[in-house]
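This structure is in structure tokens; I'll ask about it shortly.
All protein chains but one are shown at their positions in the complex.
For clarity, chains are labelled A and B in written order, and residue numbers in each chain start from 1.
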Amino acid sequence: MEPESPALQAPGGPPGPALELCGIDKRFGAVHANRSVSLAVSKGSIHGLIGENGAGKSTLMNIVYGFHRADAGEIRVNGRRVEIGRPRDSIEAGIGMVHQHFMLVERFTVLENIVLGAEGGAMLGRGLGEARSGLGRLGRKYGLDVPLDAEAGHLPVGMQQRVEILKALHHRAEILILDEPTAVLTPAEADQLFRMLALLRDQGKTVILVTHKLREIMAITDRVTVMRQGSVVHETATRDTSPKALAEQMVGRAVLLKVEKAPAKPGAGLLEVRNLEVRDRLGVPRVKGASFSLRAGEIVGVAGVSGNGQSELIEALAGIRVPTGGSILLGGQDLARGSTGLNDRRSHGIAHVPEDRLRMGVVASFSAEDNAILGYHARQRFNRSGFMRRRAIREDCAEKMASYDVRPPSPSLRITAFSGGNQQKLVLAREIDCGPSVLIVGQPTRGVDIGAIEFIHRRIVALRDSGKAVLVVSVELDEIMGLSDRILVMAGGEIVGEVPGSEATEEALGLLMAGVKGDASR
Amino acid sequence: MKPADKLPRWAEFGLLPAINLCAALLISGAVIRLIGESPWAAFKLMAAGAFGAQDSIGYTLFYATDFVFTGLAVAVAFHAGLFNIGGEGQAYVGGLGVGLVCLAFGSCSPWLVIPLAIASGCAFGAAWAFVPGWLQARRGSHIVITTIMANFIASALMTYLLVNVLIKPGQQSPETREFGPGAAMPPVHELLARIGISFAPSPFNMASLLALVACALVWAFLWRTRWGYALRVVGQNPQAAVYAGISPERTIMVAMTISGGLAGCLAVNELMGSQHRILLDFPGGAGFVGIAVALMGRNHPVGILAASLLFGALYQGGSQLSFDMPHVNRDMVILIQGLVILFCGALENVFRAPLAALLRPRAARPSP
Partner (left out) sequence: MEAYREIILILAATIRVATPLVLAAIAGLFSERSGVIDLGLEGKMLAAAFASAAVAAATGSAWLGLGAGVAASLALALVIAFACVTHRGNQVVAAMAVNIIVAGLAPALALAWFDQGGQTPQLDGPGQRFLGIAWPWAQAARRHPVPGLAYAELLSGHNLIVYFAAALVPASAWVLYRTRFGLRLRAVGENPLAVDTAGISVNLLRYQASIISGILCGVAGTYISTAASAGFVRDMTAGKGYLALAALIFGKWRPYPTLAACLLFAFADAGAARLQGVPLPGIGVVPVQLIIALPYILTVLLLAGFVGEAVAPKAIGVPYTKEK
């Protein structure tokens, strides 16, 4: 431990920083995730940390929370240097974190989850009783009501998030980090969360809000730090900046919020979805009676808070999930009925770029060329009576790489050796090259660098212009508004509204996403 | 067991297994020293026992043949993401299939009996493996547990059949009568004798050719057919398989069926090549050696072939050991086998990470 640095806290002055990071540096192999990041968060404030996906925000916060160890740099809490090598150190320093994916033991009760790690003694009996009354007080103070004896896995996500916050407070956190807390919330729920955070701030807690959404930064934070490619590029008081300025700082140049495209010339209807219903494994309806049509030569976007049925909708259309009701009409045939093998969709001309590339779209341990045939491996082009045509597969992949600018153009290289953008370009090439009439794209640019985003958007528009139908699902409203000719909004498993792309505003879509039914284009 | 660090091929298939083997031998050497014998002398005796004479080479290859079948069985399942610990039971039940055909048609022409017995052994082994495969695919039952349980059930079933049903009348030990002359796998020394080459007699027989063919077929299947491709996709990423229109359930069942069929072939070598009857516990642990062989051979047929030869030599050499060293016997080989599984399987990251760091080009290393 180094002695306290006296210069940092002027006696009698305004409250000093609760958390300071000095020269934090971190590499994962070849990726330089944090480049000498320095940051100061004042006590009793809400500090925003904004940046694109992959800008290094989460890595930085995971270092603060002791999940990763920094290669260099130091962390100070209340002006005192602390060594944080594991979450325990961080908790002891008064830091709490609400992760993007909640850290709950689903089969435990809420109470058991909250006390985990701070049980108040080796025997559970007394500790649990004390925790129960203590939590009652905390809950009243911050308006955080949770059913303590409910099984955590059965709670709705908004409630689970509250459990996480209570857990951090029960562990005596003074500094609370929230990593993308609104990804799973409706705008209304997010507002409620923000009110809670404001209350915490007013009680003297320090809050760090990690997000990539400008709206949230503007709505709630006192100061904001912008990260780009692992470095801090800008820091300012929130009232001194604007969304446009922040956006430019995030991407490093003036942003093209509009995708360059000519007006759509929609043709005949290609795909007709009627009263589609999809239930999950537990029988809970995820898509409730969705109806819409896709016409040739148009891009239809689906907007919504993630987890409102978009994933299930596209998986049903792509044949990964079996719908429990309704119909999917393509060329007069109902794909929802009868035995529709998964390959059926591809032979009907429906191609699908899945939402989560590494989970579903590629096989991480395979080479690029083996990934470039995934789903099409049974086609004549790639195999002769069951035997793979290795040479044809390699040549085909090389062609795709050339025409989609995949770098490096080495078909035999393992797919994980490519950047996210290049992986996505290859997946897009695979799905477009088979000549589909309908393309379903989930999160077209998730984990993709700026340069590739534009390329991918141009390709999607080009596909539209060649008379195909495209359905795009994205949690990025900007992307939806930029790409789509028509926008469908999903909330609670239903399609709650439709807005022409040219007339859509963030506010109108946000209202619909919150579940307020109606025609927002009015 | 996804490799954490990617190694160049020569290191992945050559250097790393060699290092792991050395670690295993080092510890076995220490045990031999503890017993009071010289490890160096013991390993020399084992090498001589395995390769020193024509008949010992024959025995080495005979044992290796067993291990090729069980090693391939483990590998095929492994590529589909399944850990088939049931090779032992599948081989045992496969022996029932081989034995029933041999007992029924033993007096017919070998040209009829041998293919029929191979098919029957495969089918019985495959059927025994299909059950855990089906349970995993359709009911989600953990395949490691079900295959272990299936080993015990197979053992009880075969004991029952041998004691109560198939036993040769008027005999005490639970064995069937001897197979007819048509059910013998031609021994290699006899075939060589026909073309004028004299080779000492050993159980080394034509089932070894079948093992080589199986290696080639497994390789072609896994890396050159679309079904093998689908199987590997399922093993690496079941969700991507669903996305690609491959049914993980069906693939799991297919993989287990193939795996069990390969394990069942062991009975062709053991029963038709050597024992000429069904007897209690004839697989003798070869199903478990298959795990060591597959791990050491990196689940690749060529690697499995090499690892099988090594284990064949260890088994043959180990059984010769006790003649010269009364305090060391074949149990030592089981110890080595266990250590190889430990180092090649469970502890592979221990040597892999430093090796990967050592072999990584300097430029790619992160600067401190």
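FYI, a contact is a pair of C-beta atoms (placed from the backbone, for glycine too) under 8 Å apart; a residue touches a chain by one contact, two chains touch by 3 or more.
Small disclaimer: the values here were computed from a predicted structure and weren't measured.
> Would you mind spotting which of B:Ala156, B:Ala216 or B:Val302 touches the chain that isn't drawn?
The missing chain is touched by B:Ala156.
> So which of B:Val68, B:Leu135, B:Cys265 or B:Ile278 would be touching the chain we can't see?
B:Leu135
> May I ask which residue of B:Phe124, B:Phe288 or B:Phe311 touches the chain that does not appear here?
B:Phe288
> Touching the hidden chain in the full complex, which residues of chain B are there? Just list them.
Given the touch definition above, chain B has residues 1, 31, 34-36, 83, 85, 135, 139-142, 144-146, 148-150, 152-153, 156-157, 159-160, 163-164, 288, 291-292, 295, 327-329, 331-339, 341-342, 345-350 touching the missing chain.
> Write the list of chain A residues that the hidden chain touches.
On the chain A side, contact with the omitted chain comes from 28, 65, 67-68, 86-88, 90-92, 97, 99, 103-108, 112-113, 115-119, 121-125, 127, 167, 171.
We take it that only the chains that are shown with their structure count from here on.
> From the mean C-alpha coordinate of chain A to that of chain B, what's the distance rounded to whole Å?
46
> Show me the residue ranges of chain A that touch chain B in the complex, using the header's touch definition.
It comes out as residues 27, 29-30, 318-320, 341-343, 345-346, 352, 354, 359-366, 370, 373-375, 377-378, 382-383, 386-388, 390, 414.
> Give the list of chain B residues in touch with chain A in this complex.
Going through chain B, the ones touching chain A are 2, 6, 220, 223-227, 229-230, 232-233, 236-237, 239-240, 242-247, 364, 366.
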